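One protein chain omitted, others in place.
Then we have chain A:
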Amino acid sequence: MSMMHASQVGAAPSTAHLMRWVIAATLPGIGAMTFYFGLGVVSNVLLAGLFALVAEALILILRQRPVRPALGDSSALLTGVLLGACLPPASPWWLIAVGVFAAIVVAKQLYGGLGHNPFNPAMVGYALLLVSFPTYMTLWSPPQSFSAETLFNETLWAQVIGTLPPTKLDALSGATPLDAFKHKGQAVLASEFWASQPLPEGTLSAWRNVALAWLAGGLVLIIKRIISWHIPVAMLGSMTLIAALFYAGDPSHFASPLFHLLTGATLFGAFFIATDPVSAATSKRAKLIYGAGIGTLVIIIRTLGGYPDAVAFAVLLMNLCVPLLDIYTVPRPNGHSKTADKSMPEGPL
């Protein structure tokens, strides 16, 4: 019976600490987003976090499980924060609520709660919203430099009442760089596309800086050993490689690897989503394959599929593969000869 615990002797964080560390590490990313997209980002995150806690508590009461320890582990809060951070600024409250419901109730608790969910809850919520409410999910206002006006724009009010005035819709549907590039059309060469200044001033650099802020938070997590490097490195590595292959084949129609890395949810996804331990593979080898799979899928869907960004779908698809990965990467225990244990790969599950 072990009476010493790494987290009690300060050698490693406990599960609750892990969750809180990840939440803390989202701050640079959320800060940068707020800087460029206004307080609607903060309100998204706060609302989603709050909804997540409420949803978790309610469902635990219904399932007649102790509420306090589950809320105490902060995992629901984390799911809410991550989902909130993916949504367009100042999304309507009901949109957030639906997303959180899908994440916490359906994806997490109906599967048995923390540790039992095969799919990343935040990404289930996000994917559901993207499929069901595509208009609302693409309302990314053009980034603006920080000012009082951006802080308190009318969209915040729209979030509260839950609808947007139709006149505003047009002004708001500023595209993300990935969106724009996706819809440039076959006839337009990449060079012409960029020359035409398809995005409002500063959009690209805003998205890049946001991505770098997420990277900063992610590096903190790796340095603090909250997450291991395997998944992010494998995911970013495979994205770079596959994107480079496409780009080398036809630079006039495919985006550069750097573009893929610095736009959309790439870095956020690599450090904060793909690394969710519950829905990811466990062994080092399986993690590398898992990360590489996500990276590959992201580029394939972005380039050949119907969605401009694809981190959520790529993660969910690879979540599906985790049981397989876990089985086929079972290490050979000590003292078992290489050839003898034919039974191992069939393994559990």
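By definition in this document, a contact is a pair of C-beta atoms (placed from the backbone, for glycine too) under 8 Å apart; a residue touches a chain by one contact, two chains touch by 3 or more; residues count from 1.
Following the convention adopted for this analysis, contacts and distances are computed from a predicted model.
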Chain excluded from display, named as in UniProt, from "Ion-translocating oxidoreductase complex subunit C", "Sarcosine oxidase subunit alpha", "Sn-glycerol-3-phosphate ABC transporter ATP-binding protein UgpC" or "Fe-S cluster assembly ATPase SufC": "Ion-translocating oxidoreductase complex subunit C"
Touch criterion as defined above, residue of A:Pro13, A:Gly31 or A:Gly305 at the omitted chain: A:Pro13
Where the unshown chain meets chain A, residue by residue: 1-9, 11-18, 69, 73, 75, 113-116, 228, 277-278, 280, 282-284, 287, 330-337, 343-344, 346-348
